[in-house]
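First up is the structure itself, then whatever we jot down about it.
Complex shown without one protein chain; remaining protein chains in place.
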Amino acid sequence: MSPTESPSRASTPGSTPLLEVRGLAKSFGDHEVLRSIDFTLDTGKVLVLIGPSGSGKTTVLRSLNGLEQPDAGTVSVAGGEVAIDFAGPVSAATRLALRDRSAMVFQHYNLFPHLTVLQNVTEGPIVVQKRARADAEAEAMALLERVGLADKRDAFPFELSGGQQQRVGIVRAVALRPQLLLFDEPTSSLDPELVGEVLTVMKELAEEGWTMVVVTHELVFAREVADEVLFLDGGVIVERGAPERLFTAPTQERTKQFLNRLLFPF
Amino acid sequence: MSPTESPSRASTPGSTPLLEVRGLAKSFGDHEVLRSIDFTLDTGKVLVLIGPSGSGKTTVLRSLNGLEQPDAGTVSVAGGEVAIDFAGPVSAATRLALRDRSAMVFQHYNLFPHLTVLQNVTEGPIVVQKRARADAEAEAMALLERVGLADKRDAFPFELSGGQQQRVGIVRAVALRPQLLLFDEPTSSLDPELVGEVLTVMKELAEEGWTMVVVTHELVFAREVADEVLFLDGGVIVERGAPERLFTAPTQERTKQFLNRLLFPF
Amino acid sequence: MDWELFWVSLWPIVRGGLVGTIPLSIASFAIGLVIALLVALARISGIRVLSGIARFYVSVIRGTPLLVQLFVIFYWLPSLGLLIDPWPSAVIAFSLNVGGYAAEVIRAAILSVPKGQWEAGHTIGMSRTTTLRRIILPQAARVSVPPLSNTFISLVKDTSLASLILVTELFREAQKIAAFSQEFVMIYMEAALVYWVFSLVLSTAQSRIEKRLDRYVAH
Amino acid sequence: MDWELFWVSLWPIVRGGLVGTIPLSIASFAIGLVIALLVALARISGIRVLSGIARFYVSVIRGTPLLVQLFVIFYWLPSLGLLIDPWPSAVIAFSLNVGGYAAEVIRAAILSVPKGQWEAGHTIGMSRTTTLRRIILPQAARVSVPPLSNTFISLVKDTSLASLILVTELFREAQKIAAFSQEFVMIYMEAALVYWVFSLVLSTAQSRIEKRLDRYVAH
Partner (left out) sequence: SDAPDAGAEASDGLTLAEVQESGELVVGTEGTYRPFSYHEGGSGALTGYDIEVVTAVAEKLGVEVTFEETQWDAIFAGLQSGRFDIIANQVSINDEREAAYTMSDPYTVSPGVLIVADSNTEIASFDDLSGFSSAQSLTSNWYEVAVGYGATVEAVEGWAQAAELLTQGRVDATVNDELTFLDFEKTEGDTGLKIVDETDDASLNAFALPKGSDDLAAAINEALAELRADGTLAAISESYFGSDVSE
């Protein structure tokens, strides 16, 4: 999380995008959840997904982390270092390779309740990435320090507030040093006064140059941090653009409606 | 919910307040959660409680519904028709009388999952208040109609969205024709786009003249609907006033800090 | 394998099940559930004496062999002047046994209903008892079907012990046939087969009930 | 009540428990748990053949009397040329039995761990197996202690059937004394008392373990 160490793996030569998604489609039974999702994301950029409930935002994110298997489309990371065509069968090894590049922060944190804060963070580095324990713990502590949770290293998740749990969730993802950080409504199960502490951490990550895809309804955050915003509805990208433009002058009627409902709830 | 039928029981002679709370105090073990809470509420008025997490808002509300037993203080409803002094033992009958006057809408809806929407609403009127089934069902349907859920009468709660569930939760409370409606963060487990539909219903209730106590972080709603706002912190009322005044010119430093955190999260 | 013996033995064994095992199981289970509910309520009542008694009862029932429970009721109570016929004795013993085991299941099921459901009941003006009856128990019922059906399937096989106190049932019939034919192993396996078929029927019934009770939860 | 007989009988009965019942229960339970875990994993594997076999196994074990399972292993397998000594036979039979019952418990416990825990394991790069081992099972363990300790307490009493296949244990000792003294009711009650004491010890152990495993959940 300090600029020197973290998004190092992500520094591919400037021209090719870090992430390239083409024609992603997914149905659950009869229900077409994603139709044809295309986007690219350059290293160090922040992409925000907004859209009504059920529009497919989570499904997009989960596809990028190999938690969901789209029916068609391609995902290419780091100029093809990991390239998946979902039209064919995807091997477990490929799925693991994809997960290796990305890490998810969940809406409900999904911390491991039986592990302490420090163990939650070091589980991936030590068990999966086989890094030395001392090494992994030192780095984890540095990250926890940065988000103000160093003194909670031996606490169990149930002893933390929601905002603290979510900060641990973020540190757990960052500690894996992925090329891509995925956030699925990371503040929406938090008490309103705790939202700020998590958004602050996320903003700092963005400023440090991490590449991020964020699903959120925090329009203020999106305006300040996002490089591009995609508005999804019914499984398609209805509109895309820089946040300043999209939030103030949406070209599509549906986007306008949605933003209105968020900004003026009643 | 139509003005003719509902807050009828609430129409006590104008002068005495509907609700009078004096010196409410409550500890859990060593932890003093409420210190000395005083307020009154006139018939047809809306009181909003705000304050940081753990400040005691829910505890106040639960005390008014007999779900929590304060250690000291008095609550008097309708000019003493129900009068409780918590310093002494409170009989089950008194607690039931208090519940008879008030009804709660919960943050997590707490609908009865094994009953249909209509049954959820009529359970209280039929089983507790011994009203005729046909009568109770007719009134329930009228209320469901008003919140746009008449067609869901036979659905089970799991088949509804959060916003729909919360609207049923409100109707369930209103169908009891209580003198006092209590809302504990009724929109905070809802998707942002669904918040509006619930707030709209609440606003209509306020306009119809229901007496309400609402815990919420929706400042826009509070500004528009509340007659008075109490800011709680550490179990005491730090500041109180009309929303226009309190939100724009708080006199207390703590109030200012809290509002700042809500309005400008990061 | 003596198939002729197998076939002539089948009906007596099944009949033993139909006139002994099944009615005994059903009667004991029904009464046992009532006991279990009362014991579970006693345990969560918060009244110390009551919950102490309930706890002791459960501990004794689960801690001692069913066979001895049967013997105490049938052979020992008469020494206190209480002479109970075989069938009633069996029903009493098995009911008490089910009561002890199922009490824990029901208690856990009641505790598994979220606290918010109690509060929702209270807020619409219900007393503790009404909330329990109309709100909590219907939801607890759903959770307790699988473990209770385990208890029932165990009971079906346990009723074979009733033969020790002069009740004729499935296994006793098998023992009789085995004693005369000297084909112990085969006849016992045949009895096991019949038990197995009974238990398959029960499992099917269980799934049916579960489906019915599950209609109000998301999948 | 013949107190002299009571006191002289106590040690032989307790000794039967210590050399027979307890070691047999512990060995069978330990092996049974391993079987149960494998069967539970087979059932949730999603591989149709595997889960079919597991389902059949559980159905047979739970659907047939334990007595017959013992008979089949000890008295029937020899007719297929497989002659197993009494102790190993008993351990096999009881382990398989525990395996069937506990499999369902473990399966339910695994399924009770929220799906989000699997996904959290996956997102930090763990394979299915690693997630299961490091994330899911430790959490499932906590949920399964109470039902598994039920299984264990039942097993302790069920081991009395081992005397049918020549294993000496607590209840067999009681039967010997009862046969000699003709005081079967009293002696059986004495045996029940000893079982009860054993089960109290087990319950205490259970609470200890539960407390330990509960340290990471809110109360």
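Quick notes on this one:
We just call them A, B, C and D in the order they show up, numbering each chain from 1.
Following the convention adopted for this analysis, a contact is a pair of C-beta atoms (placed from the backbone, for glycine too) under 8 Å apart; a residue touches a chain by one contact, two chains touch by 3 or more.
Treat the numbers as computed from the prediction; the structure is a model and nothing was measured.
Here one chain is not drawn; of D:86, D:116 or D:146, the residue touching it is D:86. Residue in contact with the omitted chain (choice from C:47, C:179 or C:217): C:179.
Of the residues in subunit D, those that touch the hidden partner chain are 8-9, 12, 71, 74-76, 78-79, 81, 83-86, 163-166, 168, 172-173, 175-182, 184-185. Annotation for subunit C: contacts to the undisplayed chain at residues 75, 78, 83, 163-164, 166, 168, 172, 175-176, 179-182, 184-185.
Everything below uses one rule, namely that only the chains that are shown with their structure count from here on.
The chains that touch both subunit C and subunit D are none; no such chain exists. Subunit B and subunit C have Cα centroids lying 46 Å from one another. Centroids of subunit B and subunit D (each the mean of its C-alpha atoms) stand 52 Å apart. Within subunit A, no positions touching two or more other chains are listed. Across the assembly, chains come into contact as A-B, A-D, B-C, C-D. Those residues of subunit A lying in contact with subunit B across their complex are 52-53, 161, 188, 191-197, 199-200, 203, 217-218, 220-221, 258, 261-262, 264-266. Taken in their complex, subunit A has these residues touching subunit D: 65-67, 92, 96, 99-100, 102-104, 106, 108, 110-115, 123-124, 127-129, 156-159, 172-173, 176. Subunit D makes touch with subunit A in their complex at residues 114, 116-117, 119-120, 122-127, 130, 134-135, 138-139, 142, 215-218.
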